[in-house]
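With one protein chain withheld, the remaining protein chains of the complex are depicted in position.
Going in written order, the chains are labelled A, B and C, and every chain counts its residues from 1.
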Amino acid sequence: MPVHKIAIIVGSLREGSINRKIARSICALKDDNLDCSIVEIGDLPLFNQDLEQNPPEQWVRFKEKIAAVDGILFCTPEYNRGMPGVLKNAIDVGSRPYGRSVWDRKPAAIVSASPGTIGGALANHQVRQSCVFLNMPVMQQPEAYLGHVNDESFDENGKLKEGPLLGLVEKLAHAFAEWVTTIHEARAHLERTARG
Amino acid sequence: MPVHKIAIIVGSLREGSINRKIARSICALKDDNLDCSIVEIGDLPLFNQDLEQNPPEQWVRFKEKIAAVDGILFCTPEYNRGMPGVLKNAIDVGSRPYGRSVWDRKPAAIVSASPGTIGGALANHQVRQSCVFLNMPVMQQPEAYLGHVNDESFDENGKLKEGPLLGLVEKLAHAFAEWVTTIHEARAHLERTARG
Amino acid sequence: MPVHKIAIIVGSLREGSINRKIARSICALKDDNLDCSIVEIGDLPLFNQDLEQNPPEQWVRFKEKIAAVDGILFCTPEYNRGMPGVLKNAIDVGSRPYGRSVWDRKPAAIVSASPGTIGGALANHQVRQSCVFLNMPVMQQPEAYLGHVNDESFDENGKLKEGPLLGLVEKLAHAFAEWVTTIHEARAHLERTARG
Partner (left out) sequence: MPVHKIAIIVGSLREGSINRKIARSICALKDDNLDCSIVEIGDLPLFNQDLEQNPPEQWVRFKEKIAAVDGILFCTPEYNRGMPGVLKNAIDVGSRPYGRSVWDRKPAAIVSASPGTIGGALANHQVRQSCVFLNMPVMQQPEAYLGHVNDESFDENGKLKEGPLLGLVEKLAHAFAEWVTTIHEARAHLERTARG
């Protein structure tokens, strides 16, 4: 399998965010065909269509970074039974202007983590709902609603400790590498077929 | 019925937003027991829990305005099959710190409008989903998924023209006035009963 | 507070269902102003609009039972990240024909329970989504996404053992009694006011 460049978007701006730590743990995995890095969203001005003619430079830079990758991994908490506004704002910024979305056709996967029991399931599915409109083929399995995650889940370097949670994240990363390959290989194959 | 002070939150920052125009049309209605005004959300810094100890003054002012009203009316477009990030950010800002949410117990209603056919139905229900956690009793009927709304729907003052759409909005405003009264009267009654 | 007659609808037909056991535990609570009983849904023929002219007797009996109560409590598992078909079928049957729904204006609360971690959160919110159209005022708090529930959670009589789960269910039942009172009292008050 080829190595895929992946942007990880973290739905929380808090420095000590557990979702940020999970994102860093995924970046540190060695055995998958993924080259992951976190793309920051905390400096993006709130989306306002009136600014599209003369967009803020933060929007432009963000869209360039997303345009350059082969796939997207969202790591998000749940705020008020939904996706955080900060994450949805990044999605909205990247999706515009109409017809020039940088999300289009990028394969995606979604991880949600929370200290509580439901593991961000409702936020997770709101991200999926947006991916329909954005035309992002989303990996269905394994799902990752990571409940009961807290500071104790990480070692002193902020990486996931050995255990079932790390196992699940490794499995997910491996499946995602395969999913990104599936989508890109299939498109290449279809294009070759179409050219005859 | 007493007059209720209502904050209208508009989910779009665009100056010419159709949801903003609908919000203004509701503010201009004369025959309901509602005193409505738009509370702006475009200047709210993105929510970041690390800022809670020393919150931005825009957060503080916004929360004071929400705390002062008797009910909330959301008027929102749908972005990417969900609530706009800008609206969710306002919800997130108002909900924190934990235990000091300004949304708690405020009766709410939700209007979604779009130029397309589905009338923001998916955004509308995402707002409802947050209202569960926020403990906001939401008016169920009439629902307002306003499709096919565009600049032609408004007169030269930016208010809804006479017609079925204005009729629906008037009916909704009237039902909301009754809903806010229902909730507040019922609580007063229960407190009197509890005091014996 | 007056005593309210409540129909509990269980989303699983399995005899040993944990949601059925939770429903029975709620029926057995002594200290609330609720008179609860389970209304069965397992014999309802699948909804088919063509049968409305000459409805199956099971539909008729079910609708009579629902029409006779003061409020509805749903206890449901999550199947395939949604509400079980058996529960949605009962909702569909009760909602028809158009204009003669037996759910209209009934206050409701929703409990979801599962052996897994997310506690039926996605099923729980699908029931809420239907309640909007059905015009059922739903209690928002406390939410009840009961995860990690299994046969060990119940005693030899199939009732919840003493512990935090029973405590949460008691708190929910108490809050629901207050919610049903709130809605019914408020309507009575508004009608007296309207009559002058």
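Just so we're on the same page, a contact is a pair of C-beta atoms (placed from the backbone, for glycine too) under 8 Å apart; a residue touches a chain by one contact, two chains touch by 3 or more.
Bear in mind that the values here come from a model prediction, so they are computed numbers and not experimental data.
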Touch assignment to the omitted chain, from C:Leu13, C:Ala175 or C:Leu190, lands on C:Leu13
Among C:Ser25, C:Thr76, C:Ser95 or C:Thr182, contact with the omitted chain is made only by C:Ser95
Of C:Leu134, C:Val149, C:Val169 or C:Ile183, the residue that touches the missing chain is C:Leu134
Which of C:Pro56, C:Gly82 or C:Gly158 touches the missing chain? It is C:Gly82
Interface residues of subunit B toward the undisplayed chain are 81, 117-119, 121-122, 125, 145, 147-148
On subunit C, the omitted chain is touched by residues 12-15, 42, 44, 46-50, 79-93, 95, 122, 126, 129-130, 132-134
Had the left-out chain been drawn, it would touch subunit A at residues 1, 125, 128-129, 131-138, 140-141, 143, 178, 181-183, 185-187, 189-190, 193
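Criterion: only the chains that are shown with their structure count from here on.
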Nearest to the mean of all protein Cα atoms is the Cα centre of chain B
Taking shared numbers over all numbers used, above half giving same and below half different, the subunit A and subunit C interface sides are same
Rounded to the nearest Å, the gap between Cα centres of subunit B and subunit C is 28
Whole-Å distance, C-alpha centre of subunit A to that of subunit C, is 37
Touching two or more other chains in subunit C are residues 125
